[in-house]
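Omission of a single protein chain aside, the complex is shown with its protein chains in their original locations.
And then subunit A:
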Amino acid sequence: MSELSVNHLLGIKYLNKQDVQLIFETADHFKEVINRPIKKVPSLRDITIANLFFENSTRTKLSFELAEKRLSADVINFSAAQSSVKKGETLIDTVNNILSMKVDMVVMRHPNPGASVFLSKHIKANIINAGDGAHEHPTQALLDSYSIREKLGEVAGKNVVIVGDILHSRVALSNIYALKLQGANVKVCGPKTLIPKYIEKLGVTVETDLRKALQWCDVANMLRVQNERMDISYFPSTREYTQQFGVNKELLDSLDKEITIMHPGPINRGVEITSDVADSKQAIILDQVQNGVAVRMAVIYLLASKLKQ
């Protein structure tokens, strides 16, 4: 039986091509399951999973929780606002306290890059990184690639542009790793202030003209500007940002071809994409959300099967 090469999902950069393939094939199965009248399988009845969210999240947290429940795992939720983290407890202590209640797997979101890597070295549990600062958000990248595969047949050879705040985005970084791993061509597009200076060394190209980027691509993944991560102002105004990097229907219709629009959410309607684009046939934003549950079920299932060994 095939299995993952890793014991944790800390980032896409720790996976190989076969891992991604295995996750997708497993997700295909679970996607069929969640569209049945009875959306649940008993696979993980003996597994307890803790969702530790040290940073706000709505869709990722719900998606993980749903994925866990559809696999029949026992689920406990924890968020920093209610925790003793504020009382000065260290991350290791917090997590070890939870683990001593016999938890098998941890899904963690944390504001610090590398937090899940750090934790994986100090605790005994399988860890799924649900986003760590501007480092990685591997399940998002997996569900994005899965959605491209679903829409366009395969990821290899496709041209994908990631538009927006690349500097502060874990979604961008994980997507770059995932897309490159599967043989896609990747461009990033945004104001130079929001593109890391050395990003091209990761095998992507930089385009600052949105129209050119869209004309080139098969898929445009539109990112939100992460104001909450900015220490200074990286562009003069939202209005000016939208003028240069916002996608509207007019721009989309003026292209020679019909491209696919993706967005990891939450959307700032009227900023990075207008409502008519978000709600258009070209957008697969809600498919991404649905696929998110199946992909997360696959990841949890595959890691749990390693646990059972």
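Things to note:
As a working rule, a contact is a pair of C-beta atoms (placed from the backbone, for glycine too) under 8 Å apart; a residue touches a chain by one contact, two chains touch by 3 or more; residues count from 1.
The working rule: contacts and distances are computed from a predicted model.
Choosing from "Transcriptional regulator, BolA protein family", "Dihydroorotase", "Aspartyl/glutamyl-tRNA(Asn/Gln) amidotransferase subunit C" or "NADH-quinone oxidoreductase subunit A", the protein name stored in UniProt for the chain missing from the display reads "Dihydroorotase". Residue-wise, the contact with the chain that is not shown comes from A:L91, picked out of A:L15, A:A67, A:L91 or A:I273. From the set A:A50, A:I128 or A:L173, the residue in touch with the chain omitted from the display is A:L173, counting the whole complex.
Remark: the omitted chain is touched by one listed residue; of A:I23, A:A67 or A:A115 this is A:A115. Contact with the chain that does not appear here is found for just one residue of A:L181, A:I199 or A:I267, A:I199.
The chain not displayed touches subunit A at residues 13, 90-92, 110, 112-115, 117-118, 122, 132-136, 170, 173, 196-199, 201-202, 231-232.
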